[in-house]
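Note that one protein chain is taken out, while the other chains of the complex remain in position.
Coming up: chain A.
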Amino acid sequence: MSLPKPVMRGLLGKRLRFHAPIAVVLSIVAAVAFKYGVTEPRKQAYADFYKQYDAVKEFNAMREAGVFESVRPTGE
């Protein structure tokens, strides 16, 4: 039983022509998924936090806790 002649040329080229576009597409998908799965929610979380942020109130809370050296809590 003699074996038929297989294809012996251009094997790597064929593989790359098949896999390279897939790799490019998957890379773009990965980048888009990271952007909308991670960075956008993160940016939104920061935005939401600071939308209602009262810097003065937070400062006074910290002051009363005595963590500053430049201003002591009211009452000392």
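By definition in this document, a residue touches a chain if its C-beta (ideal position, glycine included) is under 8 Å from a C-beta of that chain, and two chains touch if they have at least 3 such contacts; residues count from 1.
Just so we're on the same page, contacts and distances are computed from a predicted model.
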| request: Select, from "Nicotinamide-nucleotide adenylyltransferase", "Cytochrome c oxidase subunit 5A, mitochondrial", "Ras-related GTP-binding protein A" or "Dihydropyrimidinase like 4", the UniProt-recorded name of the complex's unshown chain. | output: "Cytochrome c oxidase subunit 5A, mitochondrial"
| task | Based on the whole complex, identify which of A:S2, A:Q52 or A:S70 touches the chain you can't see. | result | A:S2
| said: One chain isn't shown here. Among A:L11, A:V24 or A:A61, which residue touches it? | reply: A:L11
| query | For chain A, which residues touch the unseen chain? | reply | 2-13, 17
